[in-house]
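Written out below as structure tokens is the structure these notes cover.
The complex appears here without one of its protein chains, the remainder shown in place.
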Amino acid sequence: MTPELGYAATVAALVLAVYGSGAAALSAVKGRPDLRRSSERAAVGVWLLVMTCMALLIYAFLTFDFSVRYVAANTNLGTPFYYRITAVWGALEGSIILWAFMLSIYTLIVVARYRRTQPQLYPWVLAVMLGISAFFLLVMTIPAPPFERLSPVPADGRGLNPLLEDSGMITHPVALYLGFTGFTVPFAFAMAALIIGRIGDEWITITRRWTIVAWYFLSLGLLIGGWWSYHVLGWGGYWAWDPVENAAFMPWLTGTAFLHSVMIQERRRMLKLWNLTLIILTFSLTLFGTFLTRSGIIGSVHAFSQGSVGQFFLAFLALVGLGAFSLLAWRVERLGAQGELDSIVSRESAFLLNNLFLVAAAFTVFFGTVFPLLAEAITGTKVSVGAPFFNLVNIPIFLALLFLMGVGPLIAWRRASAENLRRNFLTPVGIGVVAAAACRLLGIGNAVVLLCLGLVAFVAATIGLDFARAARARRRTGDGWLDATWGLALRQNRRYGGFVVHLGILVLAVGVAGSQAWSTQTEVTLNRGEATEVAGYTIRFEGLAGVEESNHAKVVGTFAVSDKHGPYTVLTPAKKFYPQEQTPIAAVDYRLGVLEDLYLVLGEFARDGSHATIKVQVNRMVSWLWMGGFVLTLGAALAILPEPRRKPAVARAGQPATA
Amino acid sequence: MSRASSLLRWMIPLAVVPVLALLAYGFRTDPREIPSPLVGKPASLFTLTAFDGTPVALASLRGRVVVVNFWASWCYPACYEEAPSLERAWKAYKDRGLVMVGVNYQDKDEPARRFLSQFGHSFPNAPDQGSRVSVDYGVYGVPETYFIDRKGRVRFKQVGPVSDQLLKEQIERLLAEAA
Partner (left out) sequence: MRRVALFLVVALVLGLGAFPLGPAIAQSPAPSAQAPGAPLKPAPVAPPAGAQAVSEDTVHDVAAQLRCVVCQSLSVADSPSEIAHQMKDIIRERLAAGETPEQVRAYFVEKYGTWILLAPPRQGFNLLVWVVPFVAIGLGLVLVFVVLRRWSRRPASTAPAPTLDPAMRARIRREISEGER
């Protein structure tokens, strides 16, 4: 019953989406408000039907309905109930539903917010969004139907991929997809603007918050992915330049570039063509990312693909890329830049350089990811492009971006005078140099790390300096301390939200540099009761125990850890044996700390528990990545606060009114 | 607008085409299938001890056609599918100069022996402790099968399970050649 209902809902949603898209477009062309209202109702219908699909699928999972092939493939009788819910998006078909679901919600929000306020753009925005929803629903109908029947119905399912049985599984895809789908809205507005020929700055002003929110969720998704990789996969790292990691990273890079360059368009009316290009690129890259995961053309840990899904995505990618860029080409003469600068040294140049480096990084990642294909096409041999390449090219780029992060917000628009440069940068540069020197004296020898830390200090100083100056100026006009600092941040929340986000990136940068340079690992075999010493920790092997869980068996090793202060913790890394998996899965145990994490992986062991091999890692500064993510969250939240209501100007006694 | 820039603007969408073409090409390739550089080269010599204790040395097999099959008990379903074919081919050609050797890759003693007794392999099978032989043959997954001619050169590598048909073709081709 469930498969049939679900399939019917999918097809109905597809039909509604196609109809709604056409009706919205037609309503714009012919000026027919009745068609527009009809398409809005269609959007609501799509949302209801997709939600029904999700509900049906969750129900099927919760009730162990193995007549649904997708359920049987991704869960078994032993799967715990919360993983049965997250298993919904644990594989290909479910991930498409998740995407379609988020898209339908965003479409509804667009309907609610803009139907009255943007009468000209809105019908086209709706048409584009419903059109994109239609594509995903099409994928759900033909190549990747989640409600395919399995017959005969098996007694038990295969089970969820054990690597996905983790809290990261609940949040990572959701955050990532909220980011990906979030970029659909600015893209749709850009398309609408191009279609009706009103390519002023409106579409940017309207979508500003959407962009920040989408960017934020994408960042969050990437960070959670790194966290998941770190604490589940057992290699102690958080980023491997895996093709699918890269595929999510590229839209983040161009999305960040877009986020910054729209500020130039807002302030100086420049870069219109470039901003449109960037949003088309960003949206296309989100599609490219999903294409990569689902087509199987590049092998990856993430790849979960089969069948003709890849071809569908490639076709859609072609449609979007060719279509959007053709629209752009069609309207190109209306996008003349009215750029005016008085000097090359100015904030505009800093932003342009920021864009250049971000797009260059995206290009590098793209080129490196598809190069194996290119090499095979041209030379016939297979090559791999991995970390050594990506690090070599990207590290200088990111260092340059760090530098720009300090320069950009403070340098003057149009022309930076020597006075402006001196006033804003002399102290921070000094601080940066002092910090680098201090680090060198403390024994840090790696030039890249030194440069990174010096730059971090420089940027932190610029932010602090700017904030302190502004707060002091407010103090001078009579505001109390609280109002001067806190109120300042709230009043100019866009600016200071951006600063806080930059601070988050700084914390992250310190984490990356530190973990790269200062982490150690070692492997040791211990007999029961024997201890070893690693980096100040004494680790004693206490014994092994076998444990039966609902869907797997595991062997747990107990290791007592003490440091120079005494007993520190007991770590229990394990090896999990799932019946459906060919090799055992390592379950890492770790203790997190602000400066360092102790990380233990169980390797080979004797059946009788007489000895065991462990890999011990002391990963330093990794927690700074997650802390940076937290700061990032605060900054993004600050940046999207609604504009402060204009308080009626209150004249203080003897002072001019300050807004 | 001048004609040149009028045409030039269509370069923007056209620039997308080569990328799409490259991605489409990707459908024709399989990222997991890596052609072996060992084909045509002399096969690496090895000495292993079979599960029943007898030594297996490639050097002593010069002059005969050797099929080396890498397998594992956890390699399901592929190794299980091809195992009967291997035994059949062994029985059919062993009196005509074929030697078949199974190498157990990344496995444990007990499950491996169970696998062997399940299929009743009568040709020598040896565990590859430390995977030295597997790396020497560029093995990156199981099952993989190498066909070595009478002169000791690798002539063909099959990634994935072998079928009766494939075994027949390759073995007969190599048996027909002079030592």
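Note that the chains take the letters A and B in the order they are written out, and that residue 1 is the start of every chain.
To be clear about the criterion, a residue touches a chain if its C-beta (ideal position, glycine included) is under 8 Å from a C-beta of that chain, and two chains touch if they have at least 3 such contacts.
Bear in mind that the values here come from a model prediction, so they are computed numbers and not experimental data.
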item	value
Chain not shown, its touching partners among those shown	A, B
Residue among A:12, A:517 or A:531 that touches the chain left out of view	A:517
Of A:434, A:545, A:606 or A:641, the residue in touch with the unshown chain	A:434
Candidate in contact with the missing chain, chosen from A:393, A:490 or A:637	A:393
Of B:34, B:50 or B:166, the residue in touch with the unshown chain	B:34
Chain B residues that touch the omitted chain in the full complex	34-38, 106, 130-132, 134-138, 140-141
Interface residues of chain A (partner: the chain not displayed)	226, 230, 233-243, 269-270, 299-301, 337-344, 348-349, 352-353, 356-357, 359-360, 363-364, 367-368, 371, 375, 378-379, 381-389, 391-393, 395, 397, 427-428, 431-432, 434-436, 438-439, 442-449, 453, 456-457, 460-461, 464-465, 468-469, 472, 491-492, 495, 510, 512, 514-523, 534-535, 586, 595, 601, 603-604, 615, 617-622, 625, 646, 658-659
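The working rule: only the chains that are shown with their structure count from here on.
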item	value
Residues of chain A defined as touching chain B within the complex	277, 291, 295-299, 310-311, 314, 317-318, 321-322, 325-326, 328-329, 332-333, 370, 372-374, 376-377, 381-382, 582-583
Touch list for chain B against partner chain A, complex	1, 9-10, 12-13, 15-17, 19-20, 22-27, 29, 31-32, 34-35, 74-76
